[in-house]
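What follows is a set of notes on a single structure, which appears directly below.
With one protein chain withheld, the remaining protein chains of the complex are depicted in position.
Up next is chain A:
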Amino acid sequence: MDSEDRYYYDYTPTVYEVFEYCVFPSINGILPTLKNLIIINFLFNVSIQSRLISETTYNGLSILLGFLLLFFTLPELSILCIVGFICLTYVFLLTICKIQKHRRLNLEYLTGFVCAIVLVICEFGFNSDTWIQLRGFFMIACMKIISFTSDLQRGEEYRSVLFFGYILCPANCLFGPWVSVGEYKTLYKNPGKKNFNWATRIICSLLNAVFFLTLSNCWGTYFIPDGSFKWFEAYRQALSFRSSHYFISYLSETSMIIAGFNNKKNEQKKGHWSYEITHPLDIEIPSSLVSVVISWNIPMHNFLKYYVYRTYLKYGRFRAIFITYFISSLLHGFNVEVAAVLLTIGIYSYVQLVVQDKISSVFDSCLKVRHCKNCKHKFTRKDIRVKLVRCLFSLLTIFHSIYLGVLMDAVGDPNRESFYEKWSNLNFLSHWVMLVTYIFGII
């Protein structure tokens, strides 16, 4: 096979062939899912918009359509798991609510704990092929359940049908994003007027989704063929993973807007539609790792901020950060790669924060990770030298993100290399660089 492999790798396809064998089959591959997603969410939207249905029917419809979407996309067997999971959590919620009437319980910790147990059992007990297909749904469902109980704890009164409707909402049960119960209820109460802007937003996000899909599947390999310099290949792998994430984000944005979800900030602006989930530019050209983390998945970031970080803030900042990290990796299925990446990101962002604070005070210039609002530094952000240094930081962050993204590209592939192998292929360079910057920052 050696000679064949050599031939295969030496061959660079033409643009036409990339289209024929990669772009079109890739789009073909998502068409059935896309079709279901669009039709079901459109039906959902139309029935809300008609204003003929009661709130109970709205929830019922959400359950039905969400269930249909799952049924069309996931294998039959896993539907049973999903039903079992939702029913179990429902029974669990009912029980603890009953108990809570007599005794004060801390609902958040309990549900968080239960979700964690379920996820860990699934991660290690399930057939990995099935689990990896279901994980997306379970992640979103767990986030929703945690935020739901958190709102219950704060004294909100919810009906049981709302719980099911919220979990199975067709706009976000499959590809995310996480939405709060409040947003879900607002969709019924105030569906918003659909206009031209609504339609263009849908088309835009759909086109974005398709673009990032083909970037992830096809164009990476076209521009950086196999056998290139290893850091270029690593960049391609990381880019492939990132654009796959953008694809999913834009896909979920499409489904959200079709269903009629609108960003809260658009309440004032009448007739304006958007639901931002990710900011590819902030991730591709990051100013620091913190901006990558925030822009990666904005709704999830909000969830972690409001429902996890703020809840645990009373135990101190460091512990809250640690718990947030822990829950975030739990939600990602406690996968080794994900945990490693998240931990590294945590450490790196801390180091960047310390180092940039130090540099900022030493050179009396605006170089902190966060924009300093009332800048009293000698060198402001407009200074060319400051700009240059910021560019340098950006490049460093891109370098780190290559290193981190390499791990994520093949999550779920049973034949993947271990993360140790992958990082040792790149000589652990990023870790060394980080160590050097840290030492530099301490001095």
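Throughout what follows, contacts are C-beta pairs under 8 Å (C-beta built on N, C-alpha and C of every residue); 3 or more make two chains touch, one makes a residue touch a chain; residues count from 1.
Assume contacts and distances are computed from a predicted model.
UniProt records the chain missing from this view under the protein name "Protein Wnt", selected from "20s proteasome subunit c2", "Trafficking protein particle complex subunit 2-like protein", "NEDD8-activating enzyme E1 catalytic subunit" or "Protein Wnt". Only one of A:I132, A:I294 or A:L429 touches the absent chain when the whole complex is considered: A:I132.
Set against the missing chain, the residues A:F175, A:F261 or A:W423 yield one that touches it, A:F175. Listed residues A:T111, A:T186, A:N217 or A:S255: the one in touch with the omitted chain is A:N217.
Even with one chain removed from view, chain A keeps its contact list with that chain: residues 1, 3-5, 7-8, 11, 13-14, 17, 20-26, 28-33, 72-76, 129, 132-137, 139-140, 174-176, 213, 216-218, 240-241, 244-245, 247-248, 332-333, 335, 337-338, 408, 411-415.
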